[in-house]
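Only one protein chain is missing from this complex, and each of the others stays in its spot.
Lettered A, B and C in written order, each chain numbered from 1.
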């Protein structure tokens, strides 16, 4: 017989049978993070069909973050880029009462960070082509594409530097923020779920510099033929009207993923 | 509140809240598949530490398949490449008695097919750079790398065409083969598993042409600094001695993923 | 002093000082080529500004070929994809009188074949993201993008198989076709050219199977911010109206690049 035994005090990811790690901590630091953020108000009616019933949308505002992660410790100091789309929600369960950004979807340009994000914490990460943003003078430009099909275009024009005092204030608030997900693992056979529950994966950040910006964003609905597993997602986002740009900014600093505080919400 | 409701008769993958599909079938056809296969005998002792206790290794033979999948129906006719490493096992549980190849690990060069393979069927797929194999006269050459670090080199020299009658015989056998996996989904907080069980994901194939080959294979153990989440896997495989090449062949044909017959093994 | 000497009977590409090859032949075979072709009539006035004065446009028809090259001998049996845009022209010089397709532009998804194409034969190859085309039933779909920005979308719906006799006829015609380029190498300092002349790079093909198709094509003009060195090219092509689709077809077969017959046109 095989001789691989699962250890109760270990943490594994597939393939588990090559061995896991004794559980100590899952906190991890990203030492060099550039965050391009655009926020806009849309219609509540346009978002609600895509948010589970257990969550209350506190404000119909979408936050789209284009993030360049560098010096990622758990990836041996490596890099990856992502696009995250959040909407602010409240979860009031039997046990947990939590407010934070609900992760509608995340696209990442590498496989490695996608897997634990989905499986361990319910963050709905997908793959896409996401080159580094271009930075020309005060202009930032960025895109995301699925196999040659552009579905997102972003730009930010930098304004003034945020003063140090305001950054200190931002850092006090951002020491720990709830980031809500929804972990869904299907049954192997037939319809229905093996796991189906809300999660939170708290995040911290230490901003070193920031600039207020003016931003633009454009979603493009892909067809099934262009992106068979993502067309419906790009279509849903493209159909949410941009009523008003409410904020845009660029920050540089450090992120801390507080995996130790991640938990199933009940 | 959000208005997204999970439907009992649907099948979802994260992000589930953008909608799933009414469950009809999960069988799917790959119309154009080139399969470069190398098999070799290694030491039983070298494999057993990496096979769960519930599985019996029936023969200490590793099968490494380098596969170019084209005309993949569920991906709108798209393509992807993979490297799969299997060892033959038996599972004798309370309910199920199954023999087939156990998927030690699979590397794929696109994110899209990795996600359902892991989450729905327990096939331990990871990401890698896998270019199309080169085909020069009768020689095939292929590599797999993790972010610029080569960890696998394969070559096959084609011999004679397999006669039609022998292919017919192969096709009778390969109509349905069990492919065993092990689905492991960790708890969100702390060590331990939310899901932890054997699976089978039966596959069929219809070979159109085949050639016997002589093959070579070389694994390279990567360091944690080169491949933080995969170093231990490449090291384990590189440490399994190649005692004898037992077979090598190239086939071209069609694959049928029999998702309807996938199930948890008990 | 350095000891590298240029040999008169050798052929070099930069870096030349690592050595070249004694000139024997530059013919080379591509053993497995899939060619998706769309042809359309546009306005003569829209093309003429982009064709050098020495060339006469014989018909204002653009041919766009999306080509998947496999088993490329000079690349050790490797693969690459390209998009080529041609217009039929005549060159009547003092010495040469040649008719063929003039290469307005070619995009390729690998660097290796771009370099000799430009430098040795004046074919204006550029880089782009060009995934394998998707093939779903009788539909082909393909795109080209520059760093996440789609600039070309193609589709072809396959009709009937071309009969063997017609393919024989095609193969007689396609044994040697002139493919005209224009080699331009700038001065190192200041404006003006070090080399500036028409070329031909004859090509042969042996088609094994073909299907008539109905095709669609859409060019998208990129901005300087999206594609600083290619925006003007995509804009020029996007501005050429599609007056009538004149042909579309898919072929599979072999290509022979007749480098030995390539020459400067005078």
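Keep in mind that, in the parts below, a residue touches a chain if its C-beta (ideal position, glycine included) is under 8 Å from a C-beta of that chain, and two chains touch if they have at least 3 such contacts.
Predicted, not measured: the structure shown is a model, and the values here were computed from it.
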- Which residue of C:34, C:81, C:121 or C:255 touches the chain not shown here: C:121
- Query: Looking at B:64, B:106, B:141 or B:180, which residue reaches the missing chain?
  - Reply: B:141
- May I ask you to list the residues on subunit B that touch the chain which is not drawn? 129-131, 134, 136, 139, 141, 143-145, 147-150, 225-226
- Omitted-chain footprint on subunit A covers residues 31-32, 70-71, 73, 75-79, 131-132, 134-137, 139-141
- Item | Interface with the undisplayed chain - residues on subunit C | 1-6, 8-19, 22-23, 48-57, 74-76, 78, 89, 103-105, 110-112, 114-115, 118-122, 124-127, 147, 182-186, 188-196, 199, 224-226, 228-229, 232-233, 236, 260-264
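One rule holds in what follows: only the chains that are shown with their structure count from here on.
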- Query: To bring subunit B onto subunit C by a C-alpha fit, how many degrees must it turn, rounded to the nearest 5?
  - Reply: 180
- Item | Separation of mean Cα positions, subunit B and subunit A [Å, integer] | 29
- Could you please state the distance in Å, as a whole number, between where the Cα atoms of subunit B are centred and where those of subunit C are centred? 38
- Using CA atom averages as chain centres, what separation in Å is found between subunit A and subunit C? 41
- Note on the structure: Going by residue number, subunit B touches two or more other chains at 75-76, 78
